[in-house]
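The complex is shown incomplete by one protein chain, all other protein chains being positioned as in the whole.
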Amino acid sequence: MMRHRFLAPLLAAGLLACGAARAENTLTPLHFQSDGWRGSIDKAAAQRGFAVYQSVCASCHGMSGLHYRDLEGIGLTPEQVAGIAASIKLADGSAATPDSLFKPPGAVNMGGAVPPDLGAIVAQRPGGTRYVYEFLTGFGPAPDGMTLLPGHFYNRAFPGGQVSMPNVLRDNAVTYADGTKASAAQEAADVAEFLTWSSDPDLAERHIIGLRTVIFFALLAMVALAAKRRIWREEG
Amino acid sequence: MTTETKQGGPRAATPCLAGLCAGLMRRDLAPGAPWLSTLPVLLGAVLALLLASGMALAVFYDPRAAQASLRFIALEVPAGWIMRGYHVTGAGLGFVLLYVHLFRMLLTRGYRGPAAAGWMLWVTLLAALLLAGWLGFALNGGLGGYWSLIDAISASLALSGPAGGVAMWFFGGAPGDGTLARLLVFHAVLGVAAAGLLWLACAATRQARPAPAGRMVAFWPVYAAQAFAALALLALVFALLMCFAPHWGQGAQSQLPASSLAVPAAVSYPWYLTPLAGLTALFPGAGGHALAVIAAAAALYALPWLDRSGGGAPGGLYRALTWLLGLDVLGLGLSAVCPLAAGLQILLFVWFFIHFLVLTPAVTAMEAA
Partner (left out) sequence: MVDHTADANSVPVGESRRGFLAILAMAGGAVGAATILWPVIDALNPDAGSEAAARPVVTVSDIPENTARQVMWGGLPILIRRLTDKQLADNETVSMDDLPDPASLESRVAPANRHFVVVVGLNTATPCALEGNTPSEPRGDFDGWLCACDGSQYDPLGRARRGPSRRNLPIPRFTFINEAQIQLG
């Protein structure tokens, strides 16, 4: 797009900042690269998060609207995407292609509760990314005096405190390709970043374009105001 | 006259262009108009953007899978998220401009005398845009819009007589697969109609302008420069909202998928529909809602004749009461977001009508005397 020409140095500075964030420990204190008005998707974390989604979440939760080819948005190469798709058996028995939609889960019924679709879950829950992390790490023993409904589990982040979903994330539930230690908290943070991307794939582009557009129109507004004042002084 | 016709030449070949240029250069405008007088121009620009982005959205929108197709637009269509941003932010900002302009017309008594026709067109524009906005809210396919639509259709199904006939004509019977497809057409037609209404309203206001007197200026370059600077500022605010607060003012349920199983305790409306929702909340059923809306619209339409002042600048008491009316409308909007005490809700509702039907005639007559 034509806007890419504007303020290229600014973009370069932004990219450098993104690169620096990758090596950090994002768990203590908890923070996400997608946070804030300049946030962008941490692609390495989102790729790890996809691995968690695929091996842990996907058996019960759908991911509506996404095609496997869309994974190129978190930095996977077309070859990697083709490999991922080829390893997935669709309902009709054929292998998925990069152009297939994410495979919907089989019918799961947790005692009447239907697992929600995760495609836009971060946009649909107050607290977004942080809520997903708090929820996934919020399981534990129920406090004294709280009686759980049958088939329910205590979760301090869930409204009401009890939920039909069991605690599914454990240390080393997946093996990360990039060598990151797969603690349960790391898995939760990574899957939260992946779901942030799936809810809002244009987050990074929106922030970059937004910053450039705001600067452009701020300058234009100043020029236009100066021109207006001058014309009004002479003619008004 | 004769010299002009004889000069002819290239100007005669493009009489339209020449006429337009002459119109823009004609010194028939009073100098020193405030910034707020650019609001109609800004609203026109926002409407144009809404029409353009609406056309692009309509190409890919599927009324039978409303929210899924909007997700498809965001994910698969080139610049799809920008089109949604234009449409959502444009709707929110357009209503800001419209509400401020109407409030300014009230405050400056821009509805009196020869401007009455213009005022009534502005009120009609408000009605058209509110209806288009509500239809857009339903077309969004969110939980709130879905239930707002279902409630409206079920209530209209219970109506009898001509009112029921009109409601059934509009909704096309019980909610079903074709409902949103039908409402999409109405939404688009209302958008185009709004552009025409805006043009008519501006033309009517122009007709009502006082005859040139004293030193006058031309639109070009004096007001062109002002409008241009205002447009640049609008674009700045637009970009800020669209890129850094994309869900601004849309209501808490706009992101949740429509579901016939999850019934929200209360529909959360986009901010621009909240005054209307607050106004209708006291009266149950489609009949009551329609009655409240018609009464409010009638009060606005009748305003030029409710104002008893002969002319002259609005007095201090009138201005204070108009500000109070603005607070009243804000309060009505607030009541649709978080429930207020029943007494306060009734007071806000009654005050709206007291302002127009009692206070306006009394105060204007008093200030004229």
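Details
Should a chain be cited, it is by its letter among A and B, assigned in written order, with residues numbered from 1 in that chain.
The criterion applied here is as follows: a contact is a pair of C-beta atoms (placed from the backbone, for glycine too) under 8 Å apart; a residue touches a chain by one contact, two chains touch by 3 or more.
Since we're looking at a predicted model, the values are computed, not measured.
In the entire assembly, the chain absent from the figure touches the shown chains A, B. Interface note for the absent chain: among A:163, A:204 or A:224, the touching residue is A:224.
In the complete complex, the hidden chain is touched by one of B:60, B:244 or B:353, namely B:60.
The hidden chain makes contact, of the residues B:25, B:294 or B:313, with B:25.
The residue touching the chain not shown here, chosen from A:92, A:144 or A:234, is A:234. Against the chain not displayed here, chain B makes contact via residues 25, 49, 52-53, 55-56, 59-60, 72, 75-80, 82-83, 86, 221, 225, 228, 231-232, 235. Residues of chain A that touch the chain left out of view are 1-3, 67, 69-70, 97-99, 213, 216-217, 219-220, 223-224, 226-227, 230-231, 234-235.
Note that in this section only the chains that are shown with their structure count from here on.
Centre-to-centre separation between chain A and chain B, using Cα means, comes to 36 Å. Listed in rising order, the residues of chain A touching chain B in the complex are 37, 64-67, 70, 117, 119-120, 123-124, 126, 201-202, 205-207, 209-211, 213-214, 217-218, 220-221, 223-225, 227-228, 231-232, 235-236. Of all residues in chain B, those touching chain A in their complex are 31-32, 68, 71-72, 74-76, 81, 85, 217, 221-222, 225-226, 228-229, 231-233, 235-236, 239-240, 242-244, 246-247, 252, 255-257.
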